[in-house]
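The complex appears here minus one protein chain, its other protein chains still in place.
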Amino acid sequence: MSLTKIWGENRAVLNGWLAIPDGFASEIMAHQGWDSLTVDLQHGVVDYGAAVRMLTAISTTDVVPIVRVPWVDPGIIMKSLDAGALGVICPMINSVEDAKVFANAMRYAPQGGRSYGPIRAGFVYGADYAKRANDLVTGFAMIETKRAVGVLDDILAVPGIDAVYIGPNDLALTLGMAPQFDPTHPTMMEAIEHILARAKHHNKRAAIHTGSAGYAKMMVGKGFDLVTVGSDSRFIAQGAAEAVAAFRATT
Amino acid sequence: MSLTKIWGENRAVLNGWLAIPDGFASEIMAHQGWDSLTVDLQHGVVDYGAAVRMLTAISTTDVVPIVRVPWVDPGIIMKSLDAGALGVICPMINSVEDAKVFANAMRYAPQGGRSYGPIRAGFVYGADYAKRANDLVTGFAMIETKRAVGVLDDILAVPGIDAVYIGPNDLALTLGMAPQFDPTHPTMMEAIEHILARAKHHNKRAAIHTGSAGYAKMMVGKGFDLVTVGSDSRFIAQGAAEAVAAFRATT
Amino acid sequence: MSLTKIWGENRAVLNGWLAIPDGFASEIMAHQGWDSLTVDLQHGVVDYGAAVRMLTAISTTDVVPIVRVPWVDPGIIMKSLDAGALGVICPMINSVEDAKVFANAMRYAPQGGRSYGPIRAGFVYGADYAKRANDLVTGFAMIETKRAVGVLDDILAVPGIDAVYIGPNDLALTLGMAPQFDPTHPTMMEAIEHILARAKHHNKRAAIHTGSAGYAKMMVGKGFDLVTVGSDSRFIAQGAAEAVAAFRATT
Amino acid sequence: MSLTKIWGENRAVLNGWLAIPDGFASEIMAHQGWDSLTVDLQHGVVDYGAAVRMLTAISTTDVVPIVRVPWVDPGIIMKSLDAGALGVICPMINSVEDAKVFANAMRYAPQGGRSYGPIRAGFVYGADYAKRANDLVTGFAMIETKRAVGVLDDILAVPGIDAVYIGPNDLALTLGMAPQFDPTHPTMMEAIEHILARAKHHNKRAAIHTGSAGYAKMMVGKGFDLVTVGSDSRFIAQGAAEAVAAFRATT
Amino acid sequence: MSLTKIWGENRAVLNGWLAIPDGFASEIMAHQGWDSLTVDLQHGVVDYGAAVRMLTAISTTDVVPIVRVPWVDPGIIMKSLDAGALGVICPMINSVEDAKVFANAMRYAPQGGRSYGPIRAGFVYGADYAKRANDLVTGFAMIETKRAVGVLDDILAVPGIDAVYIGPNDLALTLGMAPQFDPTHPTMMEAIEHILARAKHHNKRAAIHTGSAGYAKMMVGKGFDLVTVGSDSRFIAQGAAEAVAAFRATT
Partner (left out) sequence: MSLTKIWGENRAVLNGWLAIPDGFASEIMAHQGWDSLTVDLQHGVVDYGAAVRMLTAISTTDVVPIVRVPWVDPGIIMKSLDAGALGVICPMINSVEDAKVFANAMRYAPQGGRSYGPIRAGFVYGADYAKRANDLVTGFAMIETKRAVGVLDDILAVPGIDAVYIGPNDLALTLGMAPQFDPTHPTMMEAIEHILARAKHHNKRAAIHTGSAGYAKMMVGKGFDLVTVGSDSRFIAQGAAEAVAAFRATT
């Protein structure tokens, strides 16, 4: 399964989030019906070694593996692809230069400068992976600052930027508001819809991080192609807090 | 904080369960209001190395650390205590002989045969830990088979068995029923109440594994001193399944 | 896929061996065409934590996962099954008592005393795993000492011993010969054929450790149901030694 | 506890150093009376995964956790903060550009460009961590080359550079001398006092790496706000070497 | 290097102790001049996976690797030998039965029942390791309880018990005294000298755990063949405590 294939079916991708650096936690998530799962190397408590174990756990199912890298760094972008990520989400794409570095790392020559050596990907996706890789992978540029919005059309014009991924928390911060999930403030809605519209105009996919299934569905209704709902660490915190509260309620 | 201290306040202990072998998952759990958390070395995906990281994470809070060992084995019982467990739950105590081996491993001479060397416990609980250890720790004998129920009074008569811990799944299996959480079948209720009554008769604490806050409260109402509700792995599975279902509902 | 299913197709199982404690090494092995792979917790450099990562890697394919445990110890046998092993090979079954302890740990009541809690197996094989588990798993008793051969029929008569697994190295040692792979000495051949014949007489499966595809095929010809050929660590050592020798040859 | 709070008490911070990538080693250190402990991701044998385990161990006490990152890289600076570091020491700040990249990564908008997602910090320091974070954290720019000294005032003028941290070894190297702990050579003393004076002039904190309690106290006497003395790896090497020497002395 | 070889030079072995589960900590220790180093799987924060990394670190030098196992368990004793331990210290040998199980696990047939498969030992000590192994390894039975002292001659008469290892802490506990390093109480001295004398009478080696080079030298003077002084965890604790105290002294 791949993102391209799901989109080919005219469906939005339901993406889950992985912040716990453990293969078993990822494997549990992979059995719950998500279309894709994202290993978060940026804000998750995850590094490359853990990511490999998590990607392996995801590969026990048909869920599409995505990695969010910590920064615009060709080394870790390529390592994530070699380890089997079919999508890469890159934070803080704030300039055309950022976008070019990211796009260049995502694809083999002549489209880009990805270095050859798809060690785990070659085993998982087959001996012809390298030939298909440029078509198979998706690069998501995170648009999450006022500065990025200011040069959005230029970023979107960079070949190899396949999609935008909106991070509402950072976007809110740089717009002078408190970090927030599922924002409804007009300023935020306007920014979100603007990014979505420009992405569509450039024929790029659009994705957004949300905090609930309801908001996610609303975003799909607006035209988003991928929505993220929840994470392993949040499910633990919420489930436990609710169980404790229910027990404490009357005892 | 210790189990003894909580019981001294005439409260039942609310215990959470840890099956994911990761310190960060445990640390999240430790911030949700549990009285104690149990690192499950038996059915959890956890070994000693992971247990140490999980116990360390629990020690960042006041939550009481408990370990369930995989089997009646003095080596791992003592290693768990040395690593800082204040309670040990031992599965499948099916005979007086099992009970004696377990009890012997829990305490220093002259009460038992625990070997001296409380390496992490000494740092965590202070230089006088060893002197206080025999009073500080609690040994839970799992009563979870028909065979164990048959010799229950003899098991309870073993000095150093401080408490029983009922495992309803295995108890159901050996009573010829399907494994089940939160059983209400008369045969099961009778067995549970019998074990509770005999424990109280012998002046021992009683604990039980449950699947919901509601059932747990009912058990506290009956007189149980510690109830387990939920686990990190279940919270992930349930939270994710619910989020996916909510999203799929209308889309 | 399961051993039972392969045997239902009247084929011998080709088993590979895993001694390197790393999921990626296991994943490479899992893509080479083996019917099953055995995680070796006895002589491999592998403990339970590594085994979970290796079993996860195997689960990315249809290869059947087997675990060889370090010793006749119910704790690790049950942990291996809970982690998803469909077969368990237990070393040094030298007495009926050993055989009973092993068999008891392999199956749920009423056939045995396996404790309920199939944490990873439940996710991998489905919610009905526990119901099917007693039929799904295979227990291999290693017959590898003169002493075991002396009580072979009694061991084979123990319900729940599903198969024998011959370890030629230890068998040779206890018969007063040097440890050897692929033995052809009449004493060894006689012992091997005797064990095979008695297993078949008791309607049990027979398996053997070999050092080459040729010997393995010969053993299948004799009637063995599972043959092990090679291991990840040997493939590295042999491949590297050959490459170095080829380079050094003329330079 | 935080560095700011200690300084608010008009005390110098006594900092220990962690080079061994193990949580238990860090936990031992955390119980010895240090004000703060620094996880060394640069020259220590430590990566991010180990750092998380070490920071967790520190959080079992009131010791302030600091991280030295390997290089001026926003990805790892932000990951360290998200993991709970309250101070970050950044090596080789040799230019205003370096200083700006570092300072920008340390704080949320509008003061900087730190990305939002304080996953572990949020659990450890509370739900309001993000609001307080810009005040809570301290960024130490390592001044350790001749080149840095040459542009020192410009570096110190960068908002968000909260403190300097002197690395005497590298400073000595770039001044044409041998690397040395606790230097007393006039050239070194002059450089150290110059850096201290300029930091104070800019109203910034000053810190220095030392090799002994005596030298550290001397530096506090000069006005340094944080002094580092010793490391886990050195304590092992020195303690062992002394024990062996004492034993070999007469035997 | 091996213990046998050192003893052949008529020297006592100076042994260091490893409780921190990290290869780098062990490697530092291995460069300080010890004759041997013991990986402590009993009271150390160490499991098998860590032990392999620690034994590998020791193998970068000529120091002799020893393992203390957690309990009289053939599985872990054999795994330790396969991983390259040349000595095994087994705790709590309190009966002839314990001694026989231990001794049996230490050597290949016909002297014992060690299972063949010296995976790491074969690479480290050469292809002929298995032939030499029975002569190369040393089994230390810990004599550390009153009960053991009561059957000491019977334990010492078990072939394959090569040496005794006195644990003063546990011995003190079972003799009704506080756990103590470097005991001088007449009751303890008498017990120690008795064990030493009986070992020598049976032509076995004698070893003892000490807390200082001075006491260790005294024990060598009495005739002990191996003395343990200090551990990595203690060197950290002591070194750090002294540095902090020195700093706090006048500041």
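We just call them A, B, C, D and E in the order they show up, numbering each chain from 1.
The rule is simple: a residue touches a chain if its C-beta (ideal position, glycine included) is under 8 Å from a C-beta of that chain, and two chains touch if they have at least 3 such contacts.
Quick caveat, the model's predicted, so the values are computed rather than measured.
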Worksheet item: Of the listed residues E:V52, E:I155 or E:A213, which contacts the missing chain in the full complex?
Response: E:V52
Practice prompt. From the listed residues D:I6, D:L37, D:A50 or D:A243, report the one that touches the chain absent from this view.
Written response: D:A50
Response to the item:
The one residue from C:Q42, C:S80 or C:S233 touching the chain left out of view is C:S233
Practice prompt. Among A:L3, A:I20, A:L37 or A:V52, single out the residue that touches the unshown chain.
Written response: A:V52
Practice prompt. For subunit D, enumerate the residues touching the unshown chain of the complex.
Written response: 19, 21, 42-45, 47, 49-50, 69-71, 73, 76, 91-92, 144-145, 167, 169-170, 173-174, 176, 179, 233
Item to complete: With the missing chain put back, which residues of subunit C would touch it? List them for me.
Response: 12, 14, 16, 19-22, 24-25, 28-29, 31-34, 45, 212-214, 216-217, 220, 227, 229-230, 232-241, 243-251
Discussion item. Counting contacts across the full complex, list the positions on subunit E that touch the omitted chain.
Written reply: 23-24, 27-28, 31, 52-53, 56-57, 59-60, 120, 123-124
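FYI, only the chains that are shown with their structure count from here on.
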Fill in: Sites on subunit E at which at least two other chains make contact
19, 21, 45, 47, 49, 73, 76, 233
